[in-house]
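Omission of a single protein chain aside, the complex is shown with its protein chains in their original locations.
By letter and in written order, the chains are A and B; residue numbering begins at 1 in each of them.
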Amino acid sequence: MSNRTILLSLFGIILFSCSSPKPETREIRISLATEPPTLDWNLATDNVSYQILNQLMEGLTQFDDQMNVIPAAAKSWEITDDGKTYLFHLDSNYRWSDGKKVIAEDFRYSWLRLLRPETAAEYAYFLFDIVGARDFNSGRLREENQVGIEVIDPFTLKVSLTKPVVFFPAIATFMVTYPLRKDLFEKYGDNWTDPENMVTCGPYLLKEWWHEYRLKLEKNPLYGGSPRPAIDGITVFLVNEPATVLALYEKGELDIASPPPVALPRYKNHPDMVHAPKLRGYYYGFNTTKKPFDDVRIRQALAMALDKSEIPNILKGGEQPVNSWIPPGMFGFDESIGLKFDPEKGRELLEEAGITPHPNPLPQGERGYFVESPLPRGEGVRGRVKISEITLTFNSDPVNKKIAEWAQGQWKKNLGIDVRLDNQEWKSYLSLLRNDPPGLFRLGWGADYPDPDNFMNLFTSASGNNHTQWKNSEFDRLIGEAATQSDGVKRKGLYDEAQKILLERKTVILPLFAATQNILVREKLRPFPIIPMDFVYYKRVKFKKL
Amino acid sequence: MKNKLALICSLFLITLFLCALFPQILTPHGFDQQFPQALLATPSAQFWFGTDELGRDLLARILFGARVSLGCALLATAIAAFFGVLYGSLSGFAGGKTDQFLMRILDILYSIPDLLFYILLGLFLGRTFWGMLFALSALGWVNVARIVRGEILKYKEMPFIESAEALGLGGFRILIRHLIPQTTGPLTVTLLFQIPTVILAESTLSFIGLGLTPPYSSWGTLAHEGYQALRFYPHLILFPSLFIFAVIFSFQTIGNRLMEKK
Partner (left out) sequence: MISSLFRRLAISLTTLLAVLILTFLLLHTIPGGPFDQERVLPPEIEQNLYEKYGLQRRGDENFWVWFGKDLKSYLSYLTRGQLGPSLKYRDRDVSEMMARAIPPSAQLALYSLVLATIGGFFLGLCSARRPNGWPDRLFSFMSSLSVSLPGFVKAVILVMIFSFWLVWLPPALWEGLSYRILPVITLSATPTAYFIQLTRSGLLTQLKQDFIRTARAKGVPERTVLLKHAFKNVAQPLLTVLGPTAAGLITGSFVVETIFAIPGLGRHFVTAIIDRDYFLVMGITLFYAAILIVLNWMVDVGYLWLDPRMRKGVNRG
């Protein structure tokens, strides 16, 4: 009898699980890898939060499909005073979801909150080009009227900058600059992002937030921008495991998914596969103060010994190998800049640096083959440094691991040197980079705004993210000049020159490839409005009736 | 029948140890040698178990992984045995307040989730073989200590110990010569079951992304690498899992056999 009960109940389960026909609604189900750390847009810093906030809210400006800055809540803007003053004219069609109009004061309130030290917003520095902003954030300036954010009338916002930053409208697309309602924030306090309290002005509204599991978004009927969304509802599941995401897509539980790298070859010719570039660079950096990387020839030799044309075969996601740093798809990209694959030259440079290959190569398969080199005796550092003591440090991740193991093989094959690998867990790695950057390390950089300044500024002397310890006044000057240069040709010239210093003459970093986006999208949602930033404007997704 | 199975298992383990020490017997390829022409190849005459994403021979990687996984498991178990016996026998033999105090400490360690310990120690000690070994052996002795203490308490009251005391033998001598040997039976079994725990804990660490530094790999890291590719390249997960299963199965069969003999 017990057997029969089991069988019956199993059968019931099967029936139950099969009997969920989905009614034809304009709703889609997508996934994100983690819980958004916060939906408080002043405090948010990460991409997951951005992907949600970007649907709920809109700032002064937005990107079009070609990454040009176009109007959003600001219908137009004027630049005066040699580019140091911006006047944003707001679009009076924009309304909050409780019916009130979006006014300039909402922006001023939000931006001042972003800058206030008590807010402790990590991305406050996005507005540091505004007059007084930096001092206000550090508490040196208490008077908020002295910060260069002024309300001229309810629909005009005046922003005064310390220097003519040409990409300021692009910064105004970013989530931390979205407007905020003072009355609501003061009413609900820290709970203002709860679905029942949250008032937004973007194409979607937050209906449900089941932490760590799912968010439900619904079309905002009061949305005043364009285009009006075609999809009525979006359910976002928070699924951390890439293999699970793929399984869910295949079982029809998700409409969009990015497959794990190892599955990519299987989907190469799949009709659902959508490829697009991503403004994200991937590089190995040298700590130029550490032996043996204080010798530029060794850095150059390592850079020349990688046959990057093998990368697409290994990563299989359509990654584009690059020698230059400004990524393809961004203004200033020039693929002719950077050191090319040239193992001969690399070996010569090593010899020049005093490193001679081991006279008797050890038998094949034997490990520990290394060369010992008397390095140039500069600045009081003497003695011999074993090339074999080069360690490549990176953070654990399947892609990083694969690339590191590949590079290790390349350096061994092309230069005859053994490089050790050291993988670190993410936070340990960050702490290491900050306190004592390893000689050879991996990092990536994704665009916050699609301007080369965002990529090149990284390696200036003042940048907190420049872990190479490299300081070059010529480079700094070029980048500073380019940030305020409005003439396109001259600007590109400045960046070309700076990239040549960074990559060829000084070889401070070794760019490897430009990342790509590979996602599976159901036919009803194609063509998919994918842009090279790491997010999608779901209001632009068309919904095809099949 | 049971004897035969235990025998086969022992033979398998011995063969595996030999192959792990001398992988050249089975495969000419190095564990980190890359064959760019044969990425993700399925099993063939050249690569018996196929290759991974970088075109490395999976058989060679499994055999080298055996050094890490088995080495880690055996050493961690040995460490657990040493400290567990030391702690447990002292506690049980001393009795009274000392025993109570030592047991309190065990209770505290017992109340911390294993995984927390493994991860924190793993992060603290680093991603090398030794770091991982110590992280994994940091908790194993707790269990051993409990069992040893229990056994010692049981035998302490037995007539043969009392007579030894009557003969005027010193306490320490009784402990070493008469009490600890009594615990070998349950101890062996506990230790044999400890080995699988270590292997599995190591694979969980790999799943979290805290496995060994490449290009070295353990069975746990290999299985985890294969896990995402299950539906596309099943050989990547099949062979490492098979080895994990075979080894744990063997140790358990031998353990059970020993238990039944008692």
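Here is the rule we go by: a residue touches a chain if its C-beta (ideal position, glycine included) is under 8 Å from a C-beta of that chain, and two chains touch if they have at least 3 such contacts.
If you're wondering where the values come from, they're calculated on a predicted model, not measured in any experiment.
Of the listed residues A:Val239, A:Leu264, A:Ala301 or A:Ala447, the one in contact with the hidden chain in the full complex is A:Val239. When the full complex is taken into account, the listed residue touching the unshown chain is A:Leu248, out of A:Ile28, A:Leu248, A:Ala515 or A:Ile531. Across the entire complex, the residue among A:Glu27, A:Asp40 or A:Asp422 in touch with the chain not shown is A:Asp40. Contact residues of subunit B toward the unshown chain are 1, 104, 107-108, 110-117, 119-121, 123-124, 196, 200, 203-204, 207-208, 220, 223-224, 227, 230-231, 237, 241, 244-245, 247-249, 252.
The chain not displayed touches subunit A at residues 13-14, 16-17, 34-35, 37-38, 40, 43, 45, 117-122, 124-125, 137-139, 190-191, 193, 210-213, 237-241, 243-244, 247-248, 250-251, 253, 425-432, 434, 443-444, 464-465.
The criterion applied here is as follows: only the chains that are shown with their structure count from here on.
Each chain gets one centre point, the mean of its Cα atoms, and the points for subunit A and subunit B are 42 Å apart.
Here subunit A touches subunit B in the complex through residues 242-243, 260, 262-263, 265-266, 310, 313-314, 365, 396-398, 401-402, 404-406, 408-409, 421-425, 428, going by the rule given at the top. Contact residues of subunit B toward subunit A in the complex are 30, 32-34, 36, 39-40, 53-54, 123, 127, 209-211, 213-215, 225, 227-233.
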